[in-house]
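For this view, one protein chain was removed and the others were kept in their places.
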Amino acid sequence: MPELERDSKAAIGAETWESQLRRTFRAMVVARTLESKLSSLYKAGKIVGGVYIGPGQEAISASIGSCLSWDHDIFSALIRDQAGRTAFGEPMLDATRSYLGSVKGPSRGRDGNIHRGRPHNGLPAMISHLGAMVSVVAGMLLARRIKGCLDGVVGAASVGDGASSTGSFHEAMNTAAVEKLPLVVVLTNNQFAYSTPTDRQFACKSLVDRAVGYGVPGYEVDGTDLSATLRVISEAVSNAREGGGPQLVVANALRLSGHGEHDDASYVPEELRNSPVGRDCMEVAEQQLLSTGLITDAELLEWKKEAAEEVQAAVAQAQKEPAPDPFADDWAVYASTEIAPV
Amino acid sequence: MPELERDSKAAIGAETWESQLRRTFRAMVVARTLESKLSSLYKAGKIVGGVYIGPGQEAISASIGSCLSWDHDIFSALIRDQAGRTAFGEPMLDATRSYLGSVKGPSRGRDGNIHRGRPHNGLPAMISHLGAMVSVVAGMLLARRIKGCLDGVVGAASVGDGASSTGSFHEAMNTAAVEKLPLVVVLTNNQFAYSTPTDRQFACKSLVDRAVGYGVPGYEVDGTDLSATLRVISEAVSNAREGGGPQLVVANALRLSGHGEHDDASYVPEELRNSPVGRDCMEVAEQQLLSTGLITDAELLEWKKEAAEEVQAAVAQAQKEPAPDPFADDWAVYASTEIAPV
Amino acid sequence: MGEITYIDAIREAQHDLLSSDERVFIYGQDVGDFGGAFKATQGLKKLFPDRVLDSPISEDAMIGLAVGAALEGMRPIIEMQFADFSSVGFNQIVNQAATQFYRTGVPSPITVRLPSGGTPGSGPFHSQMMESVYAYYPGLVILTPATVADAYSMLIESVALDDPVLYLEHKFLYRWLKADQLKDGKDPLPIGHARVVRAGKHATVVAYSAMVHEALRAADLLALEGWEIEVVDLRSVKPLDTDTVIASVARTGRLLAVGEAFPWGGVTAEVVSRVTSDGFHLLDAPPQRLNSRDTPVPYHPNLWEAHRPTLESIAAAIRNLLQL
Partner (left out) sequence: MGEITYIDAIREAQHDLLSSDERVFIYGQDVGDFGGAFKATQGLKKLFPDRVLDSPISEDAMIGLAVGAALEGMRPIIEMQFADFSSVGFNQIVNQAATQFYRTGVPSPITVRLPSGGTPGSGPFHSQMMESVYAYYPGLVILTPATVADAYSMLIESVALDDPVLYLEHKFLYRWLKADQLKDGKDPLPIGHARVVRAGKHATVVAYSAMVHEALRAADLLALEGWEIEVVDLRSVKPLDTDTVIASVARTGRLLAVGEAFPWGGVTAEVVSRVTSDGFHLLDAPPQRLNSRDTPVPYHPNLWEAHRPTLESIAAAIRNLLQL
């Protein structure tokens, strides 16, 4: 029976490790439930545009979110971060409204799906260009330093193996290192960037080998193992919080979906699916929590039921809300009212 | 008395190490002579635009050039690579014509100073945007692979500590590593990017720590020491030539001039100038060659005299040539004759 | 309408280029076994394994690499996954590729394929038209095929040209636009020539890319009202065929320039300026422009339909023009 790793650093304030682990797992359950629903809605033709989900990566994503506090820390969620968003505190309605085109969504229908955010609560809204959000998080942190309120704050940025090839990622990592900002970059190597396997993306043994080149601590972890992942990400976040500067965590997993729900991912080799990296982190986590008694079968069933209900309600709510109306929209592109139309 | 390091790998074909060392040093002498002259011309107001010279870095630059063959290998020379250009085989008139605005220069007055090149001989012409040339060299190598004539070819690209912060540098390094191209990147850490010291440029111990993150061999060398530098660069070039893929050489030195000749570099701390990294590679090299008997005092004097004469002639030639004439210039921006003016 | 789509034409052109010219290779994200995000390179990796290469997500390096290969005599085709991501390779396109021949006398014949324009639900970063930012820079050729036959022939011509070409393929046309044949029987027009796609006498609508089809529909609608609208497909945004446009305005006396681009500057401003500078006396009414709105391209289809010019808004603009 596996022993759960315990690490006092992992706890935020007074929270116990067990409590954080449960909280993290619960976000995973919610995210998996929500994303399965989004996928069904997509396949039923109820969603315009793409649907991008993160099965297989929830342990990594939720661990980031659960180490951060809403309205205090910063989290740049990327393509596959429903679990992290949930754990961080994003209201589920933000997701369903964005996907289903409700005008009440955080971008009022101007942008959709994963491109949502609430910058004022510490959740910047991603642009599609990969790598581009890392420097934005660095800038948010730098601002707090200048304002004198950086103490105890961490900014996390999620990126993928593919994003690590962008110049934007590189410039941001290096800049954050020079400024010694409390930035935690969690790089999920899910073995593919769309269809591109890692051997066409990079030539180093592991992307964690990039850390030394930026002069920052590097961590590598089996991202299918919730307990190990949460421990490592907690440690990196604590180190950043305590003044250790930027941290690079590389977490390995397999994307258990297509790139988007339009993609059947038939290019993923069978042996990879059957290898350890292809394990489903949900199953691993369930086993970990059940076998250590951190959760009971009944409680798990209850969580799943509650998640299903919450998802159902959030979908129903978004679906009954009006779509944006081009005649009612102000089409304002400038924040400054003194700028006349051009 | 210092022992010169000998390394059979360093020799191109049948050339002895001694011969290559002499050849490299001679290029240094020529470059130093030419650049002092260019500096004087600038200060006398004879050159329009900036003058960028490389004193203190000739050992590094010349070593690159002397390991490569004109019309066979590829060399992307950058800001401070007069010595490398000379060693590689660029005619001196290309330099004087570019600086002095002769219409007979390689870009006919359309571009000047260090932005010159001869792509068809393996010397692409740099654009100013730092980092941007590395992928161009990678592309030249990839082309040769596709054409089936890559065997025994090396492409070298020169960059500075400042350029290492560009996304362009990162993308090119990573791409070349994925393609396993015979690319040798020589990164001269001359302690400054314009006025910016290295601690505002990067946070790793040495930029050679970047190599492992690209999965390529890394080398670090004291760039003020000609014999050591030539040995290391030769080794890297040989390894690339023999199929070892990209190589990253970090050579340390101090820029012994301003950023350009308009800049007095008063921001360079005195203690850095007096530290080992502030040694003048010319003096070190002279001592190395004299003390090992590879060159005599008389011969050195002769070389310097010849260099002075060659420079004098190249300057005089360029000065008597006509400047570009806007009425004679065809102002053609398209290579395709089928494109009518737009 | 037949069975050959616009995207088929793009795939076929690349197939034919790879077959007939050893200098051609394709480089881009997921263009290999996967066949590209839009399947424009499907099956090509199998046929030409050494000349269809997957790239890392590195648009800057992709263009730099293409220029390097072009300097060595190759004819690279770079696929951007979406035109919008070429913003990351912008510097290498406008400063490295575009200036190369002028500075060195050595051509850099690269073709950059830009899957462009809006489709429902694509949002601010998967919908952009970038022709005008590239056309601004000296040394670039900007092509905007609007038909299946042009998609084919203009891609062939892009690669044949000794200059860097940005080939804007419109995603909305990929599977919607069909033809019986890949080549329409006629000799393809030379690079830089516009085509009068519908003759008329009351007004000229100049359009390009997907907007040609909206303009044609608007002309159909106006025909029911008794107006004969001439529609000119620019085909090439740079060089821009002022002669064909002015000849059309000479026939109609009225001009509406339509583009899917943002409204500041761009193709419609260039067209209107050229016509008024060189053909002022031909105009019976002030020339008009219709572009998208001055906001990012919105995600929601309701907003998107109101953001770009459509059959209805073009028809309204023509009616307005006819009354000026």
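Each chain carries a letter (A, B and C) given by its place in the written order, and its residues are counted from 1.
The rule is short, and it goes like this: contacts are C-beta pairs under 8 Å (C-beta built on N, C-alpha and C of every residue); 3 or more make two chains touch, one makes a residue touch a chain.
If you're wondering where the values come from, they're calculated on a predicted model, not measured in any experiment.
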Among displayed chains, the one left out touches A, B, C
Considering the complete complex, of C:D8, C:D30 or C:D84, the missing chain is touched by C:D84
Residue touching the undisplayed chain, where the options are C:P109, C:P124, C:P164 or C:P309: C:P124
Which of these touches the unseen chain: C:D184, C:E228, C:D243 or C:D278? C:D278
Considering the entire assembly, which residues of chain A contact the chain that has been omitted? 106-108, 110-111, 115, 117-120, 124-125, 127, 129, 132-144, 146-147, 167-168, 171-172, 174-175, 178, 332-336, 338-342
Per the touch rule stated above, chain B touches the missing chain via residues 47-50, 101, 107, 109-113, 115, 127-131, 162-163, 165-168, 193-196, 200-202, 267, 323-327, 329, 331-333, 341-342
Chain not shown, touching residues in chain C: 84, 87-88, 90-91, 94-95, 98-99, 102-103, 124-125, 132-133, 135-139, 238, 240, 261-262, 264-270, 272-273, 276-278, 280-281, 283, 285-289, 293-296
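The rule is simple: only the chains that are shown with their structure count from here on.
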Could you find the chain whose CA centre sits the greatest distance from that of chain A? B
When centres are defined as mean Cα positions, the distance from chain A to chain C in whole Å is 37
Per the C-alpha means, the centres of chain B and chain C lie apart by a whole-Å value of 41
What positions in chain C touch 2 or more of the other chains? 55-56, 58, 60-61
Junction residues of chain A - those touching two or more other chains: 165-168, 200-202
